[in-house]
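Everything below concerns the one structure shown next.
One protein chain omitted, others in place.
The chains carry the letters A, B and C, assigned in the order they are written, with residues numbered from 1 in each.
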Amino acid sequence: MNWILGPMLLILLIPIYETFQDKDIWQKMLAFASVSTKTSIMILVISVLRDDWMIGLVGVLILSVGNASLMLLAQVLKRVNEL
Amino acid sequence: MMFFLNLGLRLTVWFLLTADLSPVNIVIGMVVCLIIPRSFTFNHASSLRDWAEAIWQSVVAVPQAYMEAVEIMVRPHRYEDLTLKEVPPRRAPGLVFLDIFAITFTPKTIVTRYDNRGWYEVHWIRRRQPQ
Amino acid sequence: MMDQLVNIVSNGCIGAGLVLWLWGTWPLVGPRSVLYKLHTLSMADTLGSVAIVVGLLLRIPSEWPLLVMALISLAIWNTILGYVLAYCSTEEPND
Partner (left out) sequence: MTNVMTDWDLAAITALLPIAAVMTVLQKNPYHALVVRGILGAIAALVYALLGAADVALTEALVGTMLAITLYAVAVRSSLVLKLGIIAPVDLPEISIENGSQNGQQNGETEDLVHPVSQPLEDMFNLIHSFEDPPELKPLLADLRVFCDRHSLRLELHPMPDRQALDYAMETKEVHGVALLNGDSAAHPYSVTVRVDRLYELMQTELNPAIATLDTTTVSLPENPLMSDTSSR
């Protein structure tokens, strides 16, 4: 099961590269959404590898509240673009 | 109806988070779920059947989503399309939520807009050029 | 015997999840529209991640409340986030 982190890391690099090369704000937001989900899943995987449920709980909490900021930011950006 | 669904959802989240079924925890959970604020708009008529249907739709959406994912991987879908889907106007907010969930969960469709007058704007990806 | 079977199924789930991740994330770097990328992202981030968490769940069934919580919040948040992003990134129709 140790093999899993390597591929996950490589896939995580894709949206990071995307934010670097794309100038459109919504494309960057998509990459942000992708990164935030992927990192929290990686935290869950790490907690299983380590057998440390403190980290697992943190992963679940980040997963369940982390996207809230993304939605707020999307709404603000929509308002800004309307002007 | 909305009230019990709401309470049920909150209790589920509470017990999954605490993972503890001792009487004390059940009492605390009930108190917390009743205390935290909720909206009081009950003026939407919706029957039990509507709810059952919507919940069933979102359960069915899970295997369907995986089938669609495999389909997209096997045959690429290159074209995009925008359609309107009709719903009964003035649906209860919870039902609208479940509808949007069921449609958006499947990878081929995304709801981009909900209109009070009774339609969803659905964005599709398709295999062939839409006419 | 049973253990081995569970192991194989779990590895299969995680592998499938990783394939979905890769397949859905790859189009991000392409020139497609935001909505098209949202479709593929819902495939990667929702379905792929659910598959990975199910794989973890099979391996460590003792911690099911936590992982079921992860599954629920994954499905709901990601889906609704897809809707919010689709709504915010498209223009209001002029009627």
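Criterion: a contact is a pair of C-beta atoms (placed from the backbone, for glycine too) under 8 Å apart; a residue touches a chain by one contact, two chains touch by 3 or more.
Quick caveat, the model's predicted, so the values are computed rather than measured.
Residues 2, 5-6, 9, 12, 15-16, 19-20, 23, 25, 28-29, 31-32, 35-36, 39-40, 42-43, 46-47, 49-50, 52, 54-55, 57-59, 61-62, 65-66, 68-70, 72-73, 76-77, 79-80, 82-83 of subunit A touch the missing chain (whole complex, contact as defined above).
Please note the rule applied: only the chains that are shown with their structure count from here on.
Taken as a graph of touching chains, this assembly is arranged as a line, each chain contacting the next along an open chain of partners. Between the Cα centres of subunit A and subunit C there is a gap of 11 Å. A separation of 22 Å divides the Cα centre of subunit A from that of subunit B.
Spacing of subunit B relative to subunit C, judged by their CA centroids, is 16 angstrom. Residue positions of subunit C touching 2 or more other chains: 38, 66, 69, 80, 87.
Among all residues of subunit B, those that touch two or more other chains are 17.
Interface residues of subunit C facing subunit B in the complex, by the touch rule stated above, are 20, 23-24, 33, 35-36, 38-40, 42-43, 46-47, 65-66, 68-69, 72, 75-76, 79-80, 82-83, 86-87, 90, 93. Remark: subunit A residues 1, 4, 7-8, 11, 14-15, 17-18, 21, 24, 26-27, 29-31, 33-34, 37-38, 41, 44-45, 48, 53, 56-57, 59-60, 63-64, 67, 70-71, 74-75, 77-78, 82 touch subunit C in the complex.
Every residue of subunit C that touches subunit A in the complex is listed here, in rising order: 11, 14, 18, 21-22, 25-26, 28-29, 34, 37-38, 41, 44-45, 49, 52-53, 56, 59-60, 63, 66-67, 69-70, 73-74, 77-78, 80-81, 84-85, 87-89, 92.
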